[in-house]
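Only one protein chain is missing; all other protein chains are in place.
Presenting chain A:
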Amino acid sequence: MTIIERRDVPPARTHGPRRWVGQSIRRVEDPKFLRGRGGYIADLVRPGMLHAAVLRSPYPHARIVSIDTTAAEAMPGVYAVVTGAQAAELTDPLPDFGPDPAKHTWRCLAVDKVRYVGEGVVVVVADDRYLAEDALALIEVEYDPLPAVVDPVRALDAGAPLVHEALGANLAYDRTFDFGDVDADFAEADLVVRDRLRWHRSGGQPLETVGAIADFDPSTGQLTAHTNSLSFTSYLFMAAATLRIPANKLDIRQVPAGGSFGSKLFVTKPLVIAGMCSRIVGRPVVFLEDRVDNISNCDHHGSDRVYDVELAVMRDGTLRGLRIDTIDDYGAYIQFGVGHHGNALAQVTGPYTIGSVRYRVRAALTNKNQQGAYRGFGSEVNNWMLEQMVDKAARELRMDPVEIRRRNFIQPAQFPYFIPTGNAYDSGDYEAVLERALELGEYDRWRAEQARAREEGRYLGIGLITAQERSVFSATEFWFWFDEPGAPVTSMPESVTLNVDATGGITATLYSCAFWGNSPETMVAQLVAEEFDCEPHDVSIVYHGSQGGLPATGPGGSRTTVMLAGAVEGASAKIKAKARRAASELLEVDPDDLEWTEGGFQVRGVPDRRKSLGDIAIALHLFKHTFPEDIESGLEESKVFDHPWTTMPSADRSDLGVFYPFMGHACHVPVVEVDVATGEVRILAYAAVHDCGTLVNPRSLAGHIVGGTAQGIGTALYEEFVYDDHGQLVTSSFLDYTIPSAMEVPELRIDHVETPSPYTPHGIKGGGEGGRMMAPAALNVAVNDALAPLGVRVTELPMTPDRLRAAIRAAEGAPPG
């Protein structure tokens, strides 16, 4: 094993008392939304704007023999009809971080053949959406259907239909990593627990779809686009390259997104389609997905994995090592490579002192919509897998599920703790979270209730899980998969500009597409108020377009709060440094004799000799010549905040370095009742205790925990993009893709343990994904706990009534079906 020196731990910070951070203030974003004036992409109308609609493939896999667009082009009100082949002349392939993009080329519209039901084939631009869709109906496409491949395991068989002939197989990636001494841990194990687990695909499915309005100006060559997507502001040059526009001629303007949950992360397709069309017709063009587009052609289906897992354990319950072999069904393209497994490897061993991991990942290509991002980005699947294994180990050892976890927890004194993959956990107190969850969830009372119910022939289950929520990614997780090309350690920065006007009013400028339903404006307002002792609701927040903007990344991997907090802190320090000098001139004292207090600088110990921020600001704005030569007019400063703790992987990749270090933790305790006659699962109670460090706005975080848990309930019980054996998508509306309603989501009991991070401003860790990262694991454990007396163990999500009934029938010895 390569020995890596852990010399990169940042200095620990101390965190002082706080006034605004930690307060559940009303969100500053909300009034416009409450009035129906959110200004979403569909609400924006540009003068002369035309509408695009896309013809989707009805086939999972087929050659495009011919396309006849004559009738559509002749239709009044139609401005342009563009086939995939024509689009390939006008644009380059879409950005793809995957292995060997040239062998699975991804374009905004299909060329030569379609690879999944819903893939775009032709785009029409017309006066309005009704006419555009009329024109789609006039297009005749002749297809030559090909056999489809749907199952990820069969996709890897020799002779399976090829999704991309250029690749020569459907295996886009295959590598095995060893972290620690796996063989020794398994050789010495008293018991090896094994299982095959299956996680089917679901997705974010926000109520608003993805869209872009593009406005190309032929006189300047500039493309101005409004979009509710593209949070990877730092990577916009890639979208510009696809459009063949210089990056400094592409300006992306942020639009509030009506939900994302990952599914609006860096969606280039609508932007490229709208941009290409605008350039053709010379007018603004909007392409806004309809619901079927968003379900079948969104590029952001979630994980779709088969796991074969082995867990090496000792008789006393000590967890020693993990061997994980996973096949992930990426669909027809692979835009982010296997970065989802980087997420998994950030916390692959959970909160436990497991000493070694063998991780094999195979990326299978199939005739499905491709994977992208969904709240957790693959780490929620790892949580589910690991907790199923720990739960199974406890059962095989006849140990209490609480006791086995307690026995293996990393202890508070062990932080910063480096897990076998090399990632660091900054801090935590897992025992405290567990204790609080047992109390809040009335664990002992429910165990007694469960025993009583069993006597009545009712099947109650308690789903205790303890799992991680990594936050603040470094993009190394997208490239450490490959030996070549190597890259230096990769930051994903975030920037803020603070401007104090002549009256002392503060405006904060953000540089990424930050609002997805999270609370970036509220959070920045609270952080600014903390620095300057003002009211958060008096802080103005504006978004800068990408053109000429400072480096920014946007939401993703629960990074926004930590990164913006760092940027606000840095910009505030610069503002205060200038204000201190100015105040020292105004008060004719040494700058070091001044202290910041109650919104201004005062002479230490002399409260009546002070200058408020407003006093200082007006002097700096209007009376520059009062000051020394090097002090310029105005009071505005920016901070580009880079990732606070990330290190290089080792050359042999036996150690991946630090790439996701601010480690949240949670314990979820749902109680379910399974109706064994119908396979219905009812949630009777649900307690959740989270630790994501210092809370900024507890009510806002609670909203994410409840909402994320609701999504996790959907993942565990209801939601699945179902492709039939022929590759046909049979869940293309919300009638079939069933999102939980208020009747399926219980009232949650929530509490927090706050273990501040020693390495971030205020000790904040990310917390936006936690609910969904825990709930699927917890509900699966709960259902298995309920059905244990029947000898039933469910290993497949979602646990739909038909799957549960099949498992129960199988255990009863009846033939399946």
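We take it that a residue touches a chain if its C-beta (ideal position, glycine included) is under 8 Å from a C-beta of that chain, and two chains touch if they have at least 3 such contacts; residues count from 1.
Please note the rule applied: contacts and distances are computed from a predicted model.
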item: Chain left out of the displayed complex - its UniProt protein name, from "Na(+)/H(+) antiporter subunit B", "Carbon-monoxide dehydrogenase small subunit", "TldD/PmbA family protein" or "NADH-quinone oxidoreductase subunit L"; value: "Carbon-monoxide dehydrogenase small subunit"
item: Contacting the left-out chain in the complete assembly, out of A:Gly258, A:Pro420, A:Pro670 or A:Gly693; value: A:Gly258
item: Hidden partner chain, touching residue among A:Cys108, A:Leu748 or A:Ile764; value: A:Leu748
item: Absent-chain contact - pick from A:Phe33, A:Phe237, A:Phe418 or A:Trp596; value: A:Phe33
item: Sole residue of A:Asp43, A:Glu403, A:Asp444 or A:Asp652 that reaches the chain not shown, by the stated touch rule; value: A:Asp43
item: Positions on chain A contacted by the hidden chain, ascending; value: 26-27, 29-38, 40, 42-43, 45, 130, 204-208, 256-261, 290-291, 515-519, 699-700, 702-704, 706-711, 733-735, 739, 741-743, 745, 747-748, 771
